[in-house]
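Removed: one protein chain of the complex. Kept in place: all other protein chains.
Moving on, here comes chain A:
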Amino acid sequence: MPKLIRDTTTVFSREMAPEIRSPISILFTMGQPLLFLVLFGPMLVGTGADLAGDGDVWQWFVPGILVMMCLMGPLSAGHSMLSELNGGQLERFLVTPISRTSIILGRTGKDTVTLFAQAIILTAVAIPLGMRLHLPGALLTMALLIVMATGLSALSYVLAIASVPSGSLFWIVTQMLVFPITLLSGILLPVDAGPGWLSTIAAINPITYIVDGARALFIGDFLNASVLCGVIAATAIAIVGLTFSTRAMNRGI
């Protein structure tokens, strides 16, 4: 087995062990998206707004909430890294011959597995609320979002490394990013409804394209042009994230 895969498996299994031992913990990190789904979703549907085009409002809203979940989880992924940087745990790994890249890959691997499990829970909650499920569409949506999530959690690790030792930079940036990105990518309400300057900001936010792509995929509209844009945006985030994070790890901490 090539060393990189072996080492990634080692890091991945280490990170997974506590999750498997107490599976309930994955519910805590998806609290906010779940609340938006259950408490905001029915109100949005109740307004009778015509948001969905071909599908219904639930099918418009749920992929947005999936994106929200895939923003919040990965962007706070660096938190565990930060505590291991300030404790002696990361140093302990860095003094072994383990591949530096695998420390990032194994962790993002665990982050995406967690997200996939959370997506299943979220979708399962949405069905009784009135959402119609297009299964291949939902699976492809998750595939797209996992590419994005990999990049975002990798970026979160870069931020964690840059924040050592106080960690305040990490919290400031994370707190300041998550909510504006959520609002400016049309997750809760369509950005077209806002004034022009808002649409302009949304147009330079890569997450907007991923949200649009996810919505098309979710209803099975695989050939929609927005899918391609979403895939490009997600891949770009993944490449940037992985490049910067592995570079940061290899440079030494």
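The criterion applied here is as follows: a residue touches a chain if its C-beta (ideal position, glycine included) is under 8 Å from a C-beta of that chain, and two chains touch if they have at least 3 such contacts; residues count from 1.
In this text, contacts and distances are computed from a predicted model.
Look at the chain that isn't drawn here: its UniProt entry, checked against "Na(+)/H(+) antiporter subunit B", "Glycolate oxidase FAD binding subunit", "ABC transporter" or "TldD/PmbA family protein", names it "ABC transporter".
Although one chain is not drawn, the whole complex shows that of A:Ile24, A:Leu39 or A:Val95 it is A:Val95 that touches it. Residue A:Pro18 is the one among A:Pro18, A:Pro42 or A:Pro180 that touches the chain missing from this view. Screening A:Gly87, A:Pro136 or A:Pro180 for touch with the missing chain picks out A:Gly87. Where chain A meets the omitted chain, the residues involved are 6-7, 10, 13-14, 17-18, 83-84, 87-89, 91-98, 252.
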